[in-house]
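To start, I am sharing the structure in question, which I have written as structure tokens.
Removed from the display is one protein chain of the complex; every other protein chain stays in position.
Chains here go by letter, A and B, matching the order in which they are written, and residues are numbered from 1 within each.
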Amino acid sequence: MSGQKSGFAETLDHIIRFGRKKPLAMAGLFFLVFLIFVAIFTDVLAPYRMINGAMQINVLHKLEKPFLFLSAEKKAAALESGNVFWLGTDNLGYDILSYLIYGARTSVVLCLSVTVLSTVISLIIGMLSAVMGGWFDLVVQRIVDAWTCIPGMLLTVLMMSMFGNGILQMILVMGIPAGISGSRLIRASAITVKDSGYVKMSEMLGSGVFWKSIRHVLPNILPIIITQSAGGLSGVIMMEASMNFLGFGVDVGTPSWGYMVTNQGRSNMYSAPWICLYPGILITLMVLAANLFGDGLRDFMDPRLKNGVGTYSTKKIEKLSRKYLKRTARKQLNAHKGA
Amino acid sequence: MMQKEYVPTSQLPDLDTIMEVRDLKMHFPITKGLLKRPVGSVKAVDGASFSIKRGKTLGIVGESGSGKSTLGNCLMRNYDITSGDIIFEQKNIKNIPKAGLRRLHRNIQMITQDPFSSLDPRMRIYDIVTEGLIIQKMEKTRAERYELAERMLSMVGINPGFAKRFPHEFSGGQRQRISIARALAMQPSFMICDEVVSALDVSIQAQIVTLLKRLRGELNLTYIFIGHDLSVVRHISDHVAVMYLGKIVELTSSQELYEHPLHPYTQALISAAPIPDPELEETRHRIVLQGDVPSPIHPPKGCHFCTRCQYTDLKCREEEPPFIDVGGGHFVACHLQQGKENAVNG
Partner (left out) sequence: MGKYMIKRILLLIPTILLVCLIVFALLRMLPGDAVDALVSRLSSTGTYTVDRAAVEATMGLDKPLVVQFFTWLGNALHGDLGDCFFQNETVVAAIGRQLPASLELGILTLILTNIISIPLGLYCAARQDTLSDYTIRIISLIMMSVPMFFLATLALIYPAIWWNYSPPSQYVSLFVNPLKNLQMFIIPAVLAAIAQSGMQLRTVRTVLLDNMRTDYVRTAWAKGAAEKRVIFAHGFRNAMIPVITLIGGSVSGLIGGSVIMENIFNIPGIGQQVIVAISNRDYMLVQGCILVFSLFTMIINLIVDISYKWIDPRVSLDNERRTGA
């Protein structure tokens, strides 16, 4: 009946369809991929790269304006001496553009790791809890319920102050609670799958909890997992920026956008008010891209969309029903004529 | 053709009885309140006893709620039975531990009713068929497994070239065949077919039943065939057990059942089956049962059938009829039959 394409061709087909159906979401994806690219090639792209893991400080050029706003002679001088600061510098002498580029790396690394970690944890807790059932499920569910009652922000601040600042700590502190909260949805979907006939048949073949979870439950809840992770992306980015903003994030030496808003942005409020704009706009763009992508992905994977009825409004239903009525009426008319 | 490669797992060919069930009871507790106090139980199976010889087929008939599917599941050890014994190949499998249960699943397999939910929609057919082999670690390399899958598929009548397809590309009848192939891949000696044809069209039903009969001959299988359509069950079974509200009310060979049904319920069932001859069909006398099926939580005190039986009397309402042999391996549980040889037929 159908010629089964190879796995790769099938994925490519899905991606192309996605791009055509949801261009905005595709744009979001492109932006995120662009950020990943920047994150990988930081040392190549940044005009003032890090030396020994620390940002370069240009002592002579503090608080300079962005290149385009310099007066003509300063521009010439800058070009000559080779000290061009495209976005200016801050009060510590960091080149803002380089700082933003390195900040991108921090954001991307954090965001990706936290998403992966939280997905893995929510899968383990959710699936095992659903498939094993019984007392394990009861106990774990009580703990998850209690955990979700504690306000997330406070918990994160608390744990960051416990473990100190740093990227690894941030990944753990954001990833594990997100995983625990996410396990609820995974467990709910896993329960619906677990009661299906094929899982019971698998039991009759002699399978145990792990085999059932990985071979049967997991592939059948894959759309939900993907949707949940993509949807959580924007939250992760926001949380990470907020943590850095409050000072409970990465340690001081690591460049980060959120930190820049507080540190360089607010402290230079009067002398250089533009500094806080750059990282803020970048964070906004990243969250926007994540939101667009997450929404688009969720809509795309909604089975209703595939059948084409989902996004129709009542107006469209009326239009369609009018078309359909016309067609059937015409058919009946022809049949009458024929008979 | 297949017989040379397919060896039944039991190495004792001279012991004929492959399964014996003694007074099997399966009661599901009903709990109430937060503390889950047991307030009663659903008596799904309330004392069933029979035995099956190797190579024969036992059919189990009954209406919905009679407990036949539960019986099948109990034999498959999907539930922990409340009381009674199940003796499979001379071993009591009532309480075997988990490891033993795994080995058991190589000898007993089950096929269920719903062709649409019994196959994982995300797995390819050959994966589905060979899944059991991987789980049970039956030594086969990937190529061997694929080959086995192809053989199994052709044995059930599915083109082995379709092995890489997904379940949704097959029809209901074909899916049941795939389920049969999956069960057969484990090389069982005993198969429980739980209403396998009830969800299919009549013509497809015939195909599947024919297939099952052919496989039985080729592979020397023993079946328990559960269904609610007496005509279909009779077609494939050597012996038929009729169940009502958790009890077996009659057990005999299918020929005898049709010719001399002794229990009033059996008589009603047979009378309900249509006869292909329209003249006969119009003029024959139909037995229509009055009343409703009582609840399995509170079955009647005496005979379970007494609320609907047309021959009920005081003894039926007071005392449960024993399941006795009235001659020639014909077991009935009815007070009317005691002392009688051949009762009035319907």
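Following the convention adopted for this analysis, a contact is a pair of C-beta atoms (placed from the backbone, for glycine too) under 8 Å apart; a residue touches a chain by one contact, two chains touch by 3 or more.
Just so it is clear, the model here is predicted, and its values are computed rather than measured.
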For the chain not depicted, the shown chains it touches: A
Of A:T42, A:S129, A:T254 or A:N291, the residue in touch with the unshown chain: A:N291
Sole contact to the chain not displayed, among A:I51, A:A72, A:A146 or A:A335: A:A146
Touching the absent chain when the full complex is considered, from A:I36, A:V109, A:I124 or A:V157: A:V157
Residue numbers in chain A that touch the chain omitted from display: 142-143, 145-147, 149-155, 157-159, 161-163, 184-185, 188, 191, 234, 238, 241-242, 245-246, 258, 261-262, 265-266, 269-270, 273, 276-277, 280, 283-285, 287-288, 291-292, 312-317
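The rule is short, and it goes like this: only the chains that are shown with their structure count from here on.
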Footprint of chain B on chain A - complex, ascending: 1-2, 4, 196-198, 200-207, 211, 215-216, 219-220
Residue ranges of chain B touching chain A (in the complex, touch as defined): 76, 78, 101-102, 105-106, 109-110, 112, 114, 116-123, 131-132, 135-136, 164-165, 169, 179, 182, 186
